[in-house]
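Just one protein chain is left out here, and the rest sit where they should.
Just so it is clear, A and B label the chains in written order, and each chain counts residues from 1 on its own.
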Amino acid sequence: MIPATHYLILSVTLFSIGILGVLIRRNILLILLSIELMLNAANLNLIAGSAMHGRLDGQLSAFFVMVVAAAEVTIGLAIAVLLFRQKNSVDTHEIKELKG
Amino acid sequence: MSQALLFYFFAAVAVLSALGVVFHPRPARALLCLVVTMFALAVHFTLLGAYFVAMAHLIVYAGAVLVLFLFVIMLQGAGAREIALHQRFNIIYLLPAGLVSILLAGGLIALIRGSAFQALKSVDGTAENIGTLLFSQYLLPFEWTSLLILLGVFAAIALAKKDAA
Partner (left out) sequence: MLTIAGLIFAIPILIAALICGFLLKKPHAAARLATAGMFSCFLMALALAPQILDLQHKHALPVETSVIWIGLKGLTIEFGILLDGLSYLMLLVVTGIGTLIFLYSMTYMHGDESYSRFFASLSLFAFSMLGIVFSNNLIQTFIFWELVGLSSYLLIGFWYQKPEASLAGKKAFLTTRVGDVGMMFGILLLWGHLAAQNSGTFNFMALKAHPGLTAIPALSMTLIGLGLFMGAVGKSAQVPLHVWLPDAMEGPTPVSALIHAATMVAAGVFLLARIFFLLELSPTTLHIIAWTGTVTSLLAALIAVVQSDIKKILAYSTLSQLGYMVMAIGRGHVEAGMFHLTTHAFFKALLFLGAGSFIHALHTQSIWDMGAYGQKKFLALFKKMPVTSLTFIAGTLALMGIPPTSGFFSKEEILTAAQSGPQLMFICAATVVFLTAFYMGRLSGAIFLPGTIHTLQHEDPHELHEPHEPDWRMLLPLAVLGVLALIGGFLPIRDLLPEAHGHQDGGSFLLILSLSLAGAGFLLGILLFRNHDESRVSTGFMAVPRILLERKFFFDDAYDWLIQNVQERVASFCDLFEKIVVVEIGANGIARLARGAGSTARKLQTGVVQFYALVFTAGLGLLIYLFVSGRLG
């Protein structure tokens, strides 16, 4: 078998790439995509853990994460659509209402 | 041995396509890169014995979520167009963000390598086993998820309604 460490490292790598995407992408849709990537990296972690302990609970957790992600995507996309309709842009640099 | 081969190959595929998601100039293609990542991850899930989760993963992500994304990207009408570098990224954040991500990854990897883990066992995540567990021990959370999705639907409708804006 592949050692657990390898899966974990793969998961961390994907997670960091996701974070990088969130940090540097300007298109809000692609930021959402990066978040999906991060969620799946976490899922990989859970399933690897499930295999490590020889139990199915981790897999079920991954399943639930998936459900939550699906709900999150619907709302995230709805917000994105709304934003696009109002600002006619999905560029984070155009959306600076929080500027102090 | 073949298992190790599969792992390293699909690990490489996953990482490369993930990088594609982050760096590809065309949003639609970046999305397609994510589909590839999802497939690679599904392979890893299968390797770990999570057969049912892998299938659900493919259906939910590759089949539904990402198609939804595709719709929205195409709706904006700029999905297929190539975006210039300075519009694609926060240029001034590129260096610090890269540094931070690499440091984060490095820290976590150091943490993982410094810790001892048990060897992986083979688990049997078939639809039957998962289903048994889901409808016995995890029944209540499972029902809660249906409520969550229902709320998500409501929220999406409320937000996206034209006159609401």
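Keep in mind that, in the parts below, a contact is a pair of C-beta atoms (placed from the backbone, for glycine too) under 8 Å apart; a residue touches a chain by one contact, two chains touch by 3 or more.
Note that the structure is predicted; figures quoted are calculated from it, not measured.
In the full complex, the chain left out of view touches A, B. When the whole complex is considered, the residue among B:A64, B:L103 or B:I157 that touches the unshown chain is B:L103.
Considering the complete assembly, chain B touches the hidden chain via residues 90, 93, 96-97, 100-101, 103-104, 107-108, 110-111, 114. Residues of chain A in contact with the chain left out of this view: 19, 22-24, 31, 92-93, 95-100.
In this text, only the chains that are shown with their structure count from here on.
Put simply, the C-alpha centre of chain A and that of chain B have 6 angstrom between them. Within the complex formed with chain B, the residues of chain A that make contact are 1-10, 12-21, 23-27, 29-30, 32-34, 36-37, 40, 43-44, 47-48, 50-57, 59-60, 62-64, 66-75, 77-82, 84-86, 90-93. Across the complex, chain A is touched by residues 3-4, 7, 11, 14-15, 18-19, 21-22, 27, 30-31, 34, 37-38, 41, 44-45, 47-50, 52-53, 56-57, 60-61, 64-65, 68-69, 72-73, 75-76, 83, 87-90, 93-94, 97-98, 100-102, 104-105, 108-109, 112-113, 117-123, 125, 129-130, 133-134, 138, 141, 145, 148-149, 151-153, 155-156, 159-160, 162, 165 of chain B.
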